[in-house]
Structures are given as structure tokens and as C-alpha cells.
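One protein chain is absent from this view; the other protein chains keep their places.
Coming up: chain A.
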Amino acid sequence: MTFKRALGALAVLIVLWLLLPTLVIIPMSFNSAASFNFPPQGFSLQWYENFFTDPSWLRSLGSSLQVALITMVVATALGIMAAIGLSKVKFRGKALLESYFLTPLIVPGIVIAIGLYSLFLRFNLLGTLPGFVLAHTVVALPLVIINVTASLQGVDPKLEQASATLGAGRLRTFFSITLPLIMPGVTAGALFAFVTSFDEIILSLFVQSPQLQTLPVKIYNSVTQTSDPTVAAVAVIAMFTSVLVMLTAQFATRKRKRVSV
């Protein structure tokens, strides 16, 4: 019994350890003093007000949303195609190609960042919207492929054959049969791609320019260069955006499952 209790206590400790750093930021964002103090002194909404009145913060929020949305669309479209290609076609070295697609998850971000930096420098993509989207797609794509591949495995290939005998060509079959059936995976993959881009910092630090900064970059610059507590408010906003998107993903997946099972 004591062992069970000790195990329970350990679990609680681990949960706290995982959550506390994230949660500490919430009281800090309501601090009335102009410093990163914990525990905070007094309650105020001034940092939130700061964020919503400062055009440079709003601009970076706008850039982040823009980059994340475009990245989501690009990564999802490419990811679906790659996943279908990998699941349908049999060829030598397929396993190799599969792991190749997943390398951005394994290779350290800084390595990709340096590589991209030198490439983007050459093609004048630094500090541009396409630059951000290309960079973020590299790391978002594997997440789409993983999710779509998983849901494709649940689709009976006979359904596509049946669709063909009933008179539907490949495209029609994809849009009428395959896509609706893999929609949970596609939704999850798309939202993962959005969040990945929205939170991405390493690649963004290399791609950024003073004119184009995503929110994490702006937070980072702000923390390192000034000690403006507005960052805490921004962090809370960014955090809740991500959490909201992930909850949506969870909900969408579960709802879809109920319909199809």
C-alpha cells in the first residue's frame, strides 16, 4: 500500500514538473510590477493591454498566423500525397524513403536551420514569407505524413476497387471515398502542422528579419534584449492558441470516429 502511495506521489511530482514551468507564466502575466517576478506582486492587465496596443506585437502575431496557416495548407497537401504514394506503391527502398521523410523529426533543428540559412541566403528567401513557409513545412511535413499514413492503414483497399467498378476514376475515388475516410488523420495532421509552425523558433530565428518576425522570434528577441513583461502575456496568448488548436484536433478526431464506426 505504501508502495502504491509512493508511486502516486511520484506521478503527481512528475505532472507538476511537466506543467509548472508552463503554468508559472500565467500569474506572471498578470503582475502589476514591471519585472519578471514570481510570485507576482498585485494584479493588473497592463501587459495584455500593452500587447494589444503595440503594433509591433500585433504585426508579429499576424505574421505567425499567416505563416502557420499557409504552412498548414502546404504541408497537408504535400503530406497527403506523400502518404498515399508511400502506402499505394511498392518499390525497392520504400522503407528508406519512409524514414527519409521523417528525418526532420530526428535531425537537430539547429542543423536544419544552418543548412536552410545558407540556402535561403543564396536564393534571397531570408526574411520573406515564402522563406518562413518553406522552413516550417520541412518540420511540419513529417507530422502530416505520420497522421495520414496511420489513417490510410484503416482504409480497406477494396473500397477503392469497388469505387472503380462503380464507374469512378481515381480522382473521383480519392475525393468521394478515400479523403472522407482519412479525414480524422488529415485534420489531426493539419492542426499539428499549424501548431508546429506557430511554435517554431529555431528555424525562424535564422530566417527572420527585422521586418518579418513570427511571435516566438519576437518573444525571444524581447526577452534577450529588453525585459519587457509583455512577453508573459504574449506567451499565455500563444500557449492558449496552441492548446485550443490541439483540443480541436482531439475533438475532430473523436467525432469523426463516432460517425464512421
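Keep this in mind: contacts are C-beta pairs under 8 Å (C-beta built on N, C-alpha and C of every residue); 3 or more make two chains touch, one makes a residue touch a chain; residues count from 1.
As a convention for this text, contacts and distances are computed from a predicted model.
**Student:** The chain dropped from view, which UniProt name applies: "Glycine cleavage system H protein", "ABC-type quaternary amine transporter", "3'-5' exonuclease" or "Aspartyl/glutamyl-tRNA(Asn/Gln) amidotransferase subunit B"?
**Tutor:** So, among "Glycine cleavage system H protein", "ABC-type quaternary amine transporter", "3'-5' exonuclease" or "Aspartyl/glutamyl-tRNA(Asn/Gln) amidotransferase subunit B", the name matching the hidden chain's UniProt entry is "ABC-type quaternary amine transporter".
**Student:** Could you tell me which of A:V148, A:I177 or A:V245 touches the chain that is not displayed?
**Tutor:** A:I177
**Student:** From the listed residues A:T22, A:Q41, A:T103 or A:Q161, report the one that touches the chain absent from this view.
**Tutor:** Of the listed residues, the one touching the omitted chain is A:Q161.
**Student:** Which chain A residues would touch the chain omitted from the figure, given the whole complex?
**Tutor:** The missing chain touches chain A at positions 156, 158-159, 161-169, 172-173, 176-177, 180-181, 259-261.
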